[in-house]
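The other protein chains are all here in position, but one chain of the complex has been omitted.
Going in written order, the chains are labelled A and B, and every chain counts its residues from 1.
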Amino acid sequence: MADRTDSVVSITIDGVEQRVPAGELLIKAAEETGTYIPRFCWHPRMKPVGMCRMCLVEVETPRGKLLTTSCTMPVNDGMVVDTRSDVVVKAQEGILEFLLINHPLDCPVCDRGGECPLQDQTMAYGPGESRFVEEKRHFEKPIPISDLVLLDRERCILCARCTRFSDEISGDPLIEFKERGGATQVLNFPDEPFASYFSGNTVQICPVGALTAKPYRFRARPWDLEAVESVSLVDAVHSKVSVQSSQNEVVRINGVDNGPTNQGWLSDKDRFIFEYLHSPERLTTPLVRAGDEFVEATWGEALDLAAERLATFPGSEVAGLGGAHGTNEEAFAFGKFLRTCVVTPHIDAQMGDGLDPDFVVGLSPRARIEDLERAKTILLWAGDLKEELPVLYLRVRRAATELGATLIVVHPRRTGLDDVADHKVTYRPGQGPDVLRALVAGEGTYAELREDLADGPVVAIVGRTGRGEDPRLAEAVAAFVRDLPGAGIMPVVRRSNVLGALDMGLSPSLLPGRAAATSPAARSALEEVWGPLPEQAGWDATGILEGLRDGRLRAVVLYGADPVRDHPDPTLAHAALDTADFVVALDLFLTDSSRLADVVFPVEAFSEIEGTVTNLEGRVQKVNRLLAGPGQSRQMWSVLDELARRMGAELGAPTAETLAKEIAAVAPAYRGLSWDVLDWGEGREGVVMPTAEGEQQLQYVPVDAATSSVSEGLALHSGRVLYDDGVRTRMAPSLAQLMPDPFVAVHPADAAELGVAEGESVRVVSEHAAVELPVRIDETLAEGAVYVPANLAATAPLGSPQSVTVHATDGGEEE
Amino acid sequence: MTERTVDQIVPGWTAPNRERAATLLAAYPERRSAVMPLLYLASLEHGYVSDDAQREVADLTGLTSAQVQSVASFYTMYKRDPVGRYLVSVCTSISCYLLGADDVLDAVEEATGIPDGESSEDGLFSVEHVECIGACGGAPAVQVNYELVEGVEPDKAILMCNWLRTARPEVVSSDEMQSLFGGQRSFDWGPAEQEGAVAAVPAFGPYGSAGEA
Partner (left out) sequence: MSDAPLILTERMDAHPADSHTMERYEATGGYEALRRGLEMAPEEVAAIVKASNIRGRGGAGFPTGVKWGFLPQAMRPRYLVINGDESEPGTFKDRQLLERDPHQLVEGIILSSYALDVHHAFVYIRGEYPRPARRVQHAIDEAYAKGYLGSDILSSGFDLEVTVHLGAGAYICGEETALLNSLEGRRGEPRIKPPFPAVEGLYGKPTIVNNVETISNVPWMVLNGGEAYATIGPETSAGTRLFSLSGHVAKPGNYEIVMGMSWRELFYDLAGGIPADRAIKCWIPGGASAPWFVPDEHLDLPVTIDDTGRHGSMLGSGAVVVMDEMTNVVAAAHRVVKFFAHESCGQCTPCREGTTWLERMLWRILNGEGRLMDLDLLLDVCDNISPGLRWPPAQTTICPLGPSAVSPIRSIMTYFRDEVEAMIVSAGSRDDLEEAPVG
């Protein structure tokens, strides 16, 4: 609560004196001191509205006892409250009766049956029989209001949680109350579905079975579910979730309220991605190449083959790519395998589309998500958070709307936060340094922005606005921001566990625990445990791919890496894997990259693995295992352990927890961190490991060194979309159907010059490919730039070069 | 970013209504406040508050269509189905009820041939019973396109409907109808007015009324 102070007051609840925070809502204060007041509309993460009236209590006033809703009543010192008086009990029974008179009696076929607050409270507080003999309200039974959500208005008790969420939290009010009085109902507008990235939250917070999610409908009964707490590995926010299975399949993921991160909310991608786990395309046996195709192999055959082939190359001619999608333990095992068993320094978890690893790992002062709650000014100079980190988008949105922070958005095109931004700067990709210079100097139109940035605390969220953006720009922005009052910086990283992977040393420049690979002290400390490390300096992903293409490198181990899709230069990635003598892939699916491998090992995935992960704040949390992976798939580290053994080395990874203990012993920044800490008590919120003293100083790029490069032709803004053609999304049917149609957005002025109009098909030519895309005229885009959604099947071949050319197609025929 | 102008958003509206929309959008400290008057304007443009009308108001105010629908459906005077040229509203609240309003409603249904809540196929009439319209001293009271007639006895109600059918007045005016069909008034109305309604939308300058539209 924004208006909550730290002081404590005394109130009396049902005759017992309690000490509670001043200004807290009575319903919450009562719950925290052990008195549960029933409720339907109140939700701790939304503004109280006092609509359902279930939480009525009696509060003593100078004019006698006042019946009032405890969700709208802030406590004050000396308040005397009765939550179970005769008047209260009768009122609550009356409310329940009112709610039930129009509620259908279809609990046995309702998804909510068994976990339904209305059902529970009817048992606890409700009348025994109905005195209502009139006909109940009727509506058409469940109607789809989006591709993911169905609405049964007969079951709805009009608590408005869903509509308030959409308006207040996610900022896309596509469902609202319609009609009034007894005819009131929740509904979307005709032909405008509830197409929100956050729609699943409304299903979760619905206190009855009015809103149901297609991926879960009729899949299970609540009492059949098995569940573990975990964190979502869809993106680097690491939202806390409850993973729930029935009959050995994950059937539902619900948000869990972790105050510092997701506060209970999830994106629909977090929520429904689980379908990929049970995709028939999932790899279930090892595969080995036989000519142009794969044949299934036994683990023994595949391991023997891989170990034998890898051992034929000098370590320095082998590289490893990937590791940013799994756990820290897996990343640690991957790095240890590469550095001590293969003995190569060529390691990268990023795909040439990220930020500099030293920058990400050593960033200081680093902002936490919670800092947004106190921020006066937020500078967002990164990708569109709504597309890239949707839950962080919710937190920024809340800061800008509810908490009054000044929001500055700098981006080449509209973003999901523009409507709540106080300032928006649109610039042509390549001209970022000019914008930054002007901003730092407070020149002209930037004077007001510069002034706002002097009002701290300032939180800067920095990253590449598009895949082609120079990563040094984010560092230059950070170099400016870190001297602002109360500054904190948060890097926008793409893959879910990039920070964990870098912290585990999956970078040519880093050793586990945020240590520099060049630091003699760090090297010798690690060598005491691991033995000698490779001497030579390693190459990053682009260097590795070039090395493979040019023959300087001959083999590569891909761990959950798909450079053909993810590297900005798909031509290079394809040539590299094509040319390599030997490619091993550990993966869940055959991707464009693992399809080029010689041996493919099926590994276990989210919900099948246990370990730790590190989010973009540096917060370490636990992911937990609920199920075994399909078929013969194995834990990734055990595959490496087997390979190492066959190559005459020892990985020392009999269990994931063994790896965790080794991390705690050898990775300086993770010293002493145990799973126990994360599983219990305060650690359940995650632990942000303190930055060790004597940590490396960052080499920020000075503003004037990051020079603007204005490319010829049209600058390409290649931006991420939430439902892109990544393999997990593609394998989750509920999400795959939501993948946007490809298009190229063109500024009206450029469209005029090119002579193209809305909907016309044009030829977009990059150095990698030429593709035909329909035009969308977009006045929010910087002039001189085109926007292409990255990584859709149709757009992926373009890669992410600085610029493209756009040509009206011959004949101008439209489909 | 450039905000689209009223002319760009609703190019199909009449010039005076586009001007009114721009004035209304500027009349309030916050744009959203213009939703209600804009719904009346859109209703004049479309004949009723159609889905298209709601979409246009959403575009004009920066709301979602669902938000506009939420507002439009709350208020009874925004007709979301096509409405007749003459909307006859019979007050059946307590004071009018005590003085025979139900008989007036019966008479209107009979004279127009359509039941309460419906519209005639020829688009001439819509009939509805309404809650109190603030004419209790002149009960029973009726409105045609929100123009009031007080002291309307059932036989006069029939005559009035027949007159609407045959005379087809372009402008519906309280004073004219009161002089022809009215009786007891809540109070002395004073001199007759020129203004009147041209559609089932309250005739009020900022939304257009007779002689202005």
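FYI, a residue touches a chain if its C-beta (ideal position, glycine included) is under 8 Å from a C-beta of that chain, and two chains touch if they have at least 3 such contacts.
It should be emphasised that the depicted structure is a prediction, and the values quoted were computed from it without experimental measurement.
Chemist: Sort through A:160, A:498 or A:689 and give me the one touching the missing partner chain.
Modeler: The missing chain is touched by A:160.
Chemist: Of A:130, A:298 or A:518, which sits in contact with the chain we cannot see?
Modeler: With A:130, A:298 or A:518 as choices, the missing chain is touched by A:130.
Chemist: Of A:18, A:35 or A:102, which residue touches the hidden chain?
Modeler: Final answer for the missing-chain contact: A:102.
Chemist: Can you list, in ascending order, the chain A residues touching the missing chain?
Modeler: For chain A, the residues touching the absent chain are 48-54, 56, 67, 69, 72, 87, 90-91, 93-95, 97-102, 105-107, 122, 126-134, 157-158, 160, 177, 179-184.
Chemist: Of the residues in chain B, which ones touch the absent chain?
Modeler: 27-30, 32-37, 39-40, 61, 63, 70-71, 74-78, 92-95, 97-99, 130-139, 143, 146-148, 174, 184, 186-191, 193, 195, 197, 202-207, 209
Keep this in mind: only the chains that are shown with their structure count from here on.
Chemist: Approximately how many whole Å separate the CA-defined centres of chain A and chain B?
Modeler: The mean C-alpha positions of chain A and chain B differ by 51 Å.
Chemist: Which stretch or stretches of chain A touch chain B in the complex?
Modeler: Where chain A meets chain B, its residues are 172-180, 187-192, 414, 418, 424, 426, 779-780.
Chemist: Name, in rising order, each residue of chain B that touches chain A in their complex.
Modeler: Those residues of chain B that touch chain A are 1-2, 51, 54-55, 63-70, 73-74.
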